[in-house]
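Heads up, one of the protein chains got dropped from this complex, but the rest are sitting where they should.
Read from first to last, the chains carry the letters A and B; within each, the first residue is number 1.
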Amino acid sequence: MTEPLLRVENLQTHFASELGTIKAVDGVSFDIPRGGILGMVGESGSGKSVTGLSILRLLGSRNATIAGGRILFRGEDLLQKSEAEMRAIRGGSISMVFQNAMTSLDPFFRVGEQLVEVLRLHQGLSKKEAREKALNALELVRIPDPVAKLKSYPHQLSGGQRQRVVVALALACEPDLLIADEPTTALDATVQKQIIELLQEINQELGTAILMVTHDMGVVAHMCRTVAVMYAGRIVEHGDVADVLRTPQHPYTRGLMASVPRLRTEAAGEGHVRQRLYQIGGSAPLPLRLTDGCAFAPRCPEVGPECWEVDPPTVASGAGQEAVCHRRAEEKAAMAGVAQHVGA
Amino acid sequence: MAGYLARRAGSMILVLLGVSVLVFLIMQLVPGDPVRTMLGPTATAESIAAVRADLGLDQPLVQQYVSYLGGLLQGDLNTSLTMAQPVAEIVFPKLGNTIILAAGALVICLVIGVPLGVLAATRQYSLFDRGAMFLSLAGASVPVYWAALVVISIFALKLGWLPTSGMYDVREPGGLGDLLRHLVLPAATAAVVPTAVIARLTRSVMVEALQQDHIRMLRANGVPERQIVWKHALRNALPPIVNIVGLQVGYLLGGVIFIEVVFSWPGLGGQLYTSITSNDMPIIQAGVLFIALVFVVVNLIADIVVALLDPRTREAVG
Partner (left out) sequence: MTSTTLGQKVVSPVAAGDTVAAQIKSRSRPALMWRALRRDKAAVVSIGILVFLTLVAVFAPLLAPYDPLDGDASQRLEGIGTPGHLLGLDGQGRDILSRLIYGGRYSLTVAVLPVLAAAPIALLIGMFAGYFGGRTGNAVMRVLDVLFAFPVVLLAIAIAAVLGPGLANVMLAIGITMVPYMARVVYTATVQESAKEYVEAARAAGATQAQILRQQLMPNVMSPLVVYGTSLCGLMIVLAAGLSFLGVGVTPPAPDWGVMTSDGRSVLLEGYGHVATIPGLVILVAALAFNLIGDGIRDALDPHKQTS
């Protein structure tokens, strides 16, 4: 097995707060192969953004600590790197696109200036070379009239164009990995679709791996091969998109699927159904983890007594699909019993 | 640009008209008769009446205002009651001296206040930040007249480094060097409060600027923190800083009265003080009017600069 481009192992990211330690990311592990696309879904506050920010060590706020785990990028642990080394990686070999397209560009500088700044920083280019590369980057994201756009200020661009510029900025130095944190929020439906398609094309043309954080199961079905479902700081289900969407194992994922009726039938086919998560009763808990047990228990239709007290185990079902749930473990054990019985 | 300028200039003229009315009216409220003061206790009723008529003080108020404004527009500021000299000849050179003092103070404010605020913002809640912010709050609470006395007693009297007062050396007045030597203490003292205010504002707008989404994007692209702070965040924070600097000019123009009195700086503020003591109304009127005029113009300039600084409003302006 070849080494994955990115391997996150048992990542722990905590925030100190008045109410106690918020374990925003609590033992998250996943791999992204070279050129792969991993979808990451989960409701608001489940820790998706914090996961992405942890990879680049961009948490910033004083109360945040990465309390444990390893983040292996091309085999090297990013958590061991110096700040200067991290700066070279940020925007150089790993880039991030944030939730807010409209405000991700500096309103006081021209698009060209912002691209040139990053290009010169990472590639030590002359001004002229950098300007050419900036133009290439704008062409890459298929912005109309790129030469003129270099001279534009962000406010002179439409929302979709701005997001394209943000993507161009992220991709200017041809990174190996793009962390896209809900890159289409606040854009209208047609533009969303265009940006998603753009990312897909870039993935195919440049081989840029993508961690795709999204709320949109349609996007996952459309562009990802694997998907991780987060709940309260943990990955509760993980596997091939086709498997997870067709036969979700974790009760939370099942709830999501049930609330997106059309998706189940169309997922494998034409896909791209715009539906949202969150249509599950109850609300997301603050991941304080004061006690052991399953964080989903208060909302789970299949909850049992052990769910409140014991951390659920990880259960593999089929090719690489895994869910973290007592009920699934029980069923598997029962199945194994049956199999043994039948076999005997 | 032309449209914006015209609109701003229009409202400025309205404000200045209001200012002239107000200054005119306030002076009508002054208790006591300026003419009687001018002519002294031995004056006869007739001579007082004659002078009143001469100065137009016997006419109705509105007419007095109109002729006052008319004179004003022609640069005629009346005659000083105590110095037998046209007010304009007294006021303009003094206004120049005051502007020198205020400009010196302003340079100090900018050179110290802005960097202090920026550094505090980048080290939010650190010991440096807390220390700087406490000091600047203390600075903003300093009574200038007291600070002037303290500064004189330390740097001029005890250490003897700099002169205690005046604008040029009395014995051998000379050149820029002499002026600067005399300028240091008064300008530094006048700068204390505005520096503190600018530092505090700079810190708070910088903290806000550093929280913006595009700053996170710059970090995600590996841009060094220093570049993020001094190039991007400061650029974003500049418009409100320019605005507050404009307002601090107002503080300086008022505060220099104390400075000029204590340091015997031959400026408009010191002149105002003297004229207040001697009840010389034409000078007080002109002095107050011109300080207000300078203040209004400075703020107009600040507003235009702010509009030009932001590419989003630049088109509307230019």
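Keep in mind that, in the parts below, a residue touches a chain if its C-beta (ideal position, glycine included) is under 8 Å from a C-beta of that chain, and two chains touch if they have at least 3 such contacts.
Model, not experiment: these values are computed from the prediction.
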item: Touch criterion as defined above, residue of B:Leu77, B:Ile99, B:Leu116 or B:Ile152 at the omitted chain; value: B:Ile152
item: Residue among B:Gly56, B:Gly70 or B:Pro143 that touches the chain left out of view; value: B:Pro143
item: Sole contact to the chain not displayed, among B:Tyr68, B:Phe155 or B:Tyr251; value: B:Tyr251
item: Residue numbers in chain B that touch the chain omitted from display; value: 11, 14-16, 18-19, 21-22, 26-27, 29-31, 134, 137-138, 140-147, 149-150, 152-153, 157, 164, 250-251, 253-255, 257-258, 261-262, 272-273, 276-277, 284, 288, 291-292, 295-296
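FYI, only the chains that are shown with their structure count from here on.
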item: Chain A and chain B: spacing of chain centres that average the CA atoms, whole Å; value: 55
item: In the complex, chain B residues that touch chain A; value: 125, 212-214, 216-224, 232, 235-236, 309-312
item: Contacting residues of chain A [partner chain B, same complex]; value: 56, 58, 60, 62, 86-92, 95-96, 98, 100, 103-109, 117-118, 121-122, 153, 155, 166, 169-170
